[in-house]
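Inspection log for the structure reproduced underneath, given as structure tokens.
Every protein chain of the complex appears in place save one, which is left out.
The first chain written gets the first letter, and so on, giving A and B; residue counts start at 1 in each chain.
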Amino acid sequence: MAPESSIRNDSLSTTQGDAQPARPPGLRPGWKDWIGVVPFFAFAVFFLFLPSMSIVYRSFESPQHTFTLDNVIAIFTERSLINAYTASLKISLITAAGGAVFGFLLAYAVIMGGLPRAIRTFLTTFSGVASNFAGVPLAFAFIATIGNAGLITRWLESVLGFDIHQTGFTIYSIWGLSIVYMYFQFPLMVLIMAPALDGLRREWREACENLGGNSYHYWRFIALPILLPSLLGTAILLFGNAFGAYATAYAFSGSFINLVTILIGAQIQGDVLYNPGLGNALALGMIVIMSLSMAGYSWLQQRTARWVR
Amino acid sequence: MKRGASIWAWVILIIGLLYFFIPLIATFEFSLRAIKGRYSFEAYRLAFMDPAFVRNFGYSLMWCVLTIIGSLALVVPAAYWVHLRMPRLRPVVEFVTLMPFVVPAVVLTFGLIRLYGAPPIVLIGSPILLIAGYVVLSLPYMYRAVDTGLRAIDVRTLTEAALSLGAGWGTILFRVIFPNLRVALLSGVFLTFAIVMGEFTFASLLSWPAFGPYMEEIGAMRAYTPQALALVSFGLTWGSIGLIQWLGRGVPSQGQVGGAH
Partner (left out) sequence: MSIDKRFNRRDFLKMGAITGAGALLAACGPAATQAPAAMPDLTSGNSIPLDQLLEAAKAEGGLTTIALPHDWANYGEIIETYKSKYGLTVNELNPDAGSADELEAIRANKDSKGPQAPDVIDVGVGHTETAMADGLIAKYKVADWDTIPMKDPDGYWWAEYYGVLAFEVIKPDIADTPQDWEDLLKPEYKGKVAMAGDVLKSNQSVQTVLASGISRVGTLGDTTDSAVEAAKAGLEFWAEMNSAGNFIPVIADQGKIAQGETPIVMEWDYLALANRDALAGNPELDIVVPASGVLAGPYAGGISAYAPHPYAARLWWEFVMSDEGQLLYLKGYAHPIRYTDMAARGVIPAEMAAKLPPAENYAKAVFPTIEQLTATKTYITENWRKVVYGE
């Protein structure tokens, strides 16, 4: 480390004389350091914490401005609200699971499947865009593909004589919407798992083989245990991502589809629930669910950090 | 062991590519049908001729610039100081950057409107709320980019070396640290750009002109041109991300992930 005697003209050092601290005196935190972080925290307080707290606070407010648990209870008792949460949770679980599985396969194929290097770069950049592709353009793209007059629908009908809508399939359902959501779930999985897969060192595979193991052993005892926290953590991230999605669902069906985000958006725009406290309670419910998922994600991330340096 | 491409890798890749590109092709095919009976680029021509396109695109560009400035101003000093001098604050800062995932855009807008829509603090008439919303959205990605960049360069050694050579803090920050963060900062900037340009929720619910709501409005009012625009914007974003990759070659990979939906 730099000799302490030469760090004398550093104006930010606290007066320590020539004592030998573990760290050079010039780098000890002083009050001036807080200048750097205060704007950040002030911003977070005003535009992140206070609005969120105001939501929490007002969920317990009745139209007469008294304290009430009615709004929160309504979430568990009113059918349309229960259905909204159920539908949102369903889509989130489906797309988290599906996104995690196929996204992982895709990432694995591109990174470790022996495909040309250029394909990996191609998929990574594409994933960067696709994970942001949402809302009206995405909705339309899928309507134009598997909607009533979609490209695939018509192709299947003319070439295979098979009308997918006769089987009752419609894109305007939980499953249909899930298929659309995958468009940004797969890329998200690919982007986040790529570094994790990079962290799987070749030596481990070789060591496994040297000891007489095959692919199954490698995966069962080495790769999957290492990747599992990352996989699960990312799956949770996907869950949260789908749960909070608004623009895409709205672009499809406006308020015809009953999801929590749509309900909240409708509440902002038109007081359709005739009760502002209820809107806040819905938002509170979302915050709770998302907090739990983020906590899970953080915990799993820390467990991964052991292996991926 | 022979490491040639396995057949399964190709199968998965092809399925993935089909899933991603068929909807894009369907949109493209539709956008070419503006003139009855034959394929043409009429929709594209009309899309660019619309004055509202230029106006809304311009607004979004302005929001982008303001957001990037705000985001950089908040994140870079905080990340640097936490990294260098207050590592104990790191978990707190990281928690803050995870908050935007916990509070989705819809919910945050709701809270912002209720809190700042009425006295004592009325912000609803000015774009401050919108920019604040965008900065919140971009916070996780900007922080992660800067943080990754700071980890990749040895900040401590650089700072100490500069200090030992007699540099003041100003010089250290602007002539030693920032140039080394160039790629990380660019990556954060481009990501913020991609997010703000396509953002819909905040702009729409707060009623500000921007490209996202514009896309939705013309989507509701016209046929063919909105689809053309959607593809153009997809291409432009892909281009900018490709640019990051190219600029960032040779630097340890930084995770770039998706935005609000």
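Keep this in mind: contacts are C-beta pairs under 8 Å (C-beta built on N, C-alpha and C of every residue); 3 or more make two chains touch, one makes a residue touch a chain.
Note that the structure is a prediction, hence the values are computed from the model and not measured.
Interchain touches from the omitted chain, evaluated on the whole complex, reach A, B.
Among A:F102, A:F239, A:F252 or A:Y297, the one in contact with the hidden chain is A:F252.
Among B:I25, B:I113 or B:L247, only B:I113 touches the chain that is left out of the view. In the complete complex, the hidden chain is touched by one of B:F30, B:F53 or B:W81, namely B:F30.
Subunit B meets the missing chain through residues 30, 33-36, 66, 69-70, 72-73, 113, 117-119, 122, 124-128, 131, 170, 173-175, 178-179, 182, 204, 206-208, 213, 216-217, 219-224, 226-227. Residues 39, 79-80, 83, 140, 143-144, 147-150, 165, 168, 170, 172, 252-258, 266, 268-272 of subunit A touch the missing chain (whole complex, contact as defined above).
The rule is simple: only the chains that are shown with their structure count from here on.
Subunit A and subunit B have centres, each the mean of its CA atoms, that are 15 Å apart. Contact residues of subunit B toward subunit A in the complex are 1, 3-6, 8-10, 12-13, 16, 19-20, 22-27, 29-30, 73-75, 77-78, 80-82, 84-86, 89, 93, 96, 98-115, 132-133, 135-136, 156, 159-161, 163-164, 166, 168-169, 194-195, 198, 200-201, 205, 212, 215-216, 219, 226-227, 230-231, 233-234, 237-238, 241-242, 244-245, 253, 255-261.
Put simply, subunit A touches subunit B in their complex at residues 1-3, 6-7, 9-12, 24, 26-29, 33, 35-37, 39-41, 43-44, 46-52, 54-55, 58, 102, 105-106, 108-110, 113-116, 119, 121, 123-126, 128-138, 140-142, 144-145, 150-152, 181-184, 186-188, 191-192, 194-195, 198, 205, 209, 237, 240-241, 243-248, 251, 261, 264-265, 267-269, 276, 279-280, 283, 286-287, 290-291, 294, 297-298.
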